[in-house]
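The complex appears here minus one protein chain, its other protein chains still in place.
Going in written order, the chains are labelled A and B, and every chain counts its residues from 1.
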Amino acid sequence: MIQIPCPHCGLRNETEFHYGAEAGVAYPDPNALTDSEWTKYLYIRANPKGWLAERWVHFAGCGRWFNLWRNTITHDIGPAYLPFTTQPKSPGNFGQEGSEA
Amino acid sequence: MREVRFSFDDIIYRGHQGEPMAAALLRSGLLSITNSTYHGRPRGVVGLGVEEPNALIQMVTGAQESMLPATMIELVDALAARSLTGIGSLPESPDEARYDKTNRYVDTLVIGAGVAGLQAADEQLRAGREVLLIDDKPGPGGHLRDVALDLPSALRDVLTHKNITYRSRCTAVGLYDQNYVVAIERRIDNPGNSAPPGWSRIRVWHIRADRVVLAPGAFQRPLIFANNDRPGIMLSHAAATYVAVHGVRIFSRAVVATVDNQGYRDAVRLHHAGVQVQGIYDARPRAGGPSVKAARAAGIPIRFRSTVLDTASNAEGACRSITIQDLDTKETFQKDADLLAVSGGWTPIVDLATHIGIKPQWSEKHAAFLVSHSTDRLCSAGMLAGDFGGDDDPLAFFGPALDSTQARCAYIDLQRDTTLHDLRRAVGAGLQSIEHIKRYTTIGTAHDQGKTSGMLTIGALCQLIGDDQSGISGMSPADVGTLSYRPPYVPVPFAAFAGRERGQLSDPIRITPLHQWHVEAGAVFEDVGQWKRPWYFPRPGEQMEDAVRRECVAARQGVAVMDASTLGKIDIQGPDAAVFLDLIYTNMFSTLPEGQCRYGLMCKTDGIVFDDGVTTRLGKNHFLMTTTTGGAARVLAWLEEWLQTEWPDLKVYCTSVTEHIATIALVGPKSRQLLQELVTDIDLSKDAFPFMHTRFTTIDGIRVRIARISFSGELAFEINVAWSYARHVWERLWALGSAYDLTAYGTETMHVLRAEKGYIIIGQDTDGTQTPYDLNMSWIVSRKKEFIGKRSFQLPYLKATGRPQLVGLLPLNNDEIIPEGAYITVHNAQKDEYGKTRHIGYVTSSYYSPALGRAFALALVDDGLSRMGEEVAVPIGNKVLHATICDSVFIDKDNIRRDS
Partner (left out) sequence: MTNTQETLAPGTIGRRRAATLPEQPPQLWKSAKPKKAYDAIIVGGGGHGLATAYYLAKNHGLTNIAVLEKGWLAGGNIARNTTIIRSNYLWDESAAIYEHSLKLWETLEEDLGYEMFFSQRGVLTLAHSVSDVRSKRRNFYANALNGIDSEWLTSTEVKKLVPIINISPDVRYPVLGATYQPRGGIAKHDWVAWGYAKAASDLGVDIIQGTEVTGFDIRNNRVQGVFTPRGAIAADKVGLVAAGHSSLLANLAGFSIPIQSRPLQALVSPLLEQVLNTVVMSGAVHVYVSQSHKGELVMGAGTDAFNSYAQRGGFHVIEHQLAAAVELFPIFSRAQVLRTWAGIVDIAPDASPIIGLTPVESLYINTGWGTGGFKATPGSGWVMAYTMAHNTPHELNKPFALDRFVTGHLIDEHGAAGVAH
């Protein structure tokens, strides 16, 4: 049972949240894309081994969506940030390529 | 100490209240407790605690739990148990015990109340932190308890500090991310007892701690030699404790085999308790320190560079004599003994640390894997951290060289009956990884998860692989690493983890405010998600089909009423609400006039229909959306996701009001007449109140909103009222309704009525692969605007021909209801050479229609809309039904009744 740092409610157990996969995938203009590009938006999401910026929604609490960095190997949690704010640097990106915590 | 009597394998024994059953059995002379699982060899008690590999018992009294080590059973009077040969049994009698859970958030969790744990707790308390201290034994002290020494007063005082919570018999079974610990507290003094009424017998602790201190201590490990499994061969610390503390007097002569100074300490204890210690056989070349001195002072013979090679047994299979081998000369000699106390070294308990992915480090100095992890949040203490007490110099020695015959009875995992021979075979087969070895030999897979056998395996493996490789005298355990341990640290009954989540508490039950009325009216219920919905209302003597027919007739010819309160309702407000709905729904909603309702369909970005419902415009910037019963939460989540993560500039505010507003559907040609008696303030006539309009009014001063929405296709009025007033309104309808022969109807009738009109049910006539076009709803797809999912209709497969399309089906035999889910083939379909029959679709909804006087169905058929009139086949087992494809609307195609 990991804890997720909701920016509004603080650290809460993961069962209060729903997972939203990779963060920062904006809804594109559907009419400007080929089938290949459109389906990339539909179906491809990052799946890294290491730090991932991902989305969560606190459905059992404030109901708000937010993003955070999390390490998919260690489950360490990095900075959380609200939608439409600047994404903080990945905790792993400090001079190390593909670092695994 | 109170004397108690208990029975084991139907023999009565005496013991002391609270002492371990293993001690009482030993004291009574029972050396051989059971036979081993696969080899049938006699086995006895080996250890002191949960590391016990042999003495597994089945409780006959109390909760009748199985596969428990006798070392952890605390005696009470009249306890009964029996031995097991490694296979547990599950009693068929119901488990009456109660189990529960507790959640704790603590500053510091200290795992282990031995000296190191108590010292760590003390330090934390001095730093002003609140401490939770847990230990799996009935009392604190760890090894001090084993040697019957009192705690120093400083440590004793820790336990009574105001900021400490101490729980005995509380075993940490799992360490998880972010300092989450699961622990099991056995809340009564032993599992053989029934708990007092209202007490849980096992409580699961969910602990989140800012800091965790791991002070679990260590187990002794045995040695690998021939016939090392006989009753009377025990870990030396356990043997000494049974003799010196628990008064076990059955041993007259003992031999001690050791690789460290612990063997000397235990030899001295045995000696002072009256056992004749024939000798200490130490694999090391020399040893020093107070315990060695004490052994010499007691006159115990000591021989270095020697160890046990083999043992012989008496008639009962218990240990009778020991063969000692000089490790340098290889010469052997015999010693008679009925107790062989083995000190193969201390193995710190690394399990919990490995749960979280910490890799223990091999220390040659300690001849052990240690966890020296130390951060603010998690640290180890005591033996786990390498604090072994100071005066020792253990040797990483696991046993003498054995030939192949000897290897076959040199046990590594006593529960699994796996021997050195099995290990050699594994290595010979090409396996080198410790994980392979484990799977090949099953070492470490028994109830004890290899607590005493794990390190032995690693040590023996090093010797084997080292021998095979040229130039390398031996691999080091550092190269092998530990076995992977997994939660739970000890076996835990399923029921403990199930806790209170049983029966009706296993999932919440959702009911409407009319539920009690339905119950009293004799409704038969169905589960729709978590909701209980009336399925049908049988009158005395009616079967389901009778009730449904009666309800359908009432709805189409008289007036009937249904509780539709479970439908999802979402209040949507804001200046951009209309624009937002245009993006969400496939059809236009911004053009919907105030006071009117419109049916809408919504698709995911992949173009697939996922929910539908009628949405009403209550004001310029105010809509009330309805969703399917099962889809309510999903749809609200969908709306919020778009608003918050894609279109934050849209000013739209959504609120779930599913449980604020109850909905009563009054349906049938006489519905207007009945309702007008109740609703006097507004004109319900067709011109004043057309189909798909809504009006506010009051009933007995209660504000209600009535909408002319019809899922049945009849003249119908949906009364929306606050949840807590619903029962009142419902009963008012019923009081007036008797004059109209008002009939309650349930979900089955609702299904029939809507199917007669060709109205889909999401999740029944759709299966997550339909576009609106597949459902013959191209009319609902706006050409004028962009909406979620539209782009995907252009994908090749979504616009291909041959897709399944929603059609109606009329069985040739009017009375034959085609089973739902049945697959449809062409008229004369045959099996191919693989035994398969090609299908062209399947039946989604199928009922008997009293209105039509016959059976009918809805189906998804490949290119169905181009196949009107085609006769098709529906194979059901050995029979074949026949049906004709037709339009999906069966009744009142021009909607005259609905719009009346």
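Keep this in mind: a residue touches a chain if its C-beta (ideal position, glycine included) is under 8 Å from a C-beta of that chain, and two chains touch if they have at least 3 such contacts.
Just so it is clear, the structure is predicted and the values come from calculations on it, not from any experiment.
Residue-wise, the contact with the chain that is not shown comes from B:88, picked out of B:18, B:88 or B:289. Within the full complex, the residue among B:42, B:142, B:174 or B:668 touching the omitted chain is B:174.
Remark: the residues of chain A touching the chain excluded from display are 1-2, 14-15, 18-19, 21, 35-36, 39-40, 42-45, 47-49, 52, 54, 70, 72-75.
Counting the whole complex, the residues of chain B in touch with the unshown chain are 37-38, 63-67, 85-92, 94-95, 174, 176, 180, 182, 204, 355, 357, 417, 425-426, 428-433, 435-436, 439-440, 442, 445-447, 449, 486-488, 491-495, 497-499, 501-504, 506-507, 509, 526-528, 535, 606-607, 763-764, 767-769, 792, 795-798, 819-823, 825, 831, 834-839, 842, 875-877.
The rule we apply is simple: only the chains that are shown with their structure count from here on.
If you average the Cα atoms of chain A and of chain B, the two centres end up 26 Å apart. Across the complex, chain B meets chain A through its residues 176-178, 180, 206, 208, 357, 605-606, 637, 640-641, 644-646, 648, 786, 790-792, 794-796.
Interface residues of chain A, counted against chain B in their complex, comprise 1-3, 18, 20, 26-27, 30-31, 33, 35, 38-39, 41-42, 55, 57, 59, 63-65, 74-75, 77, 83-84.
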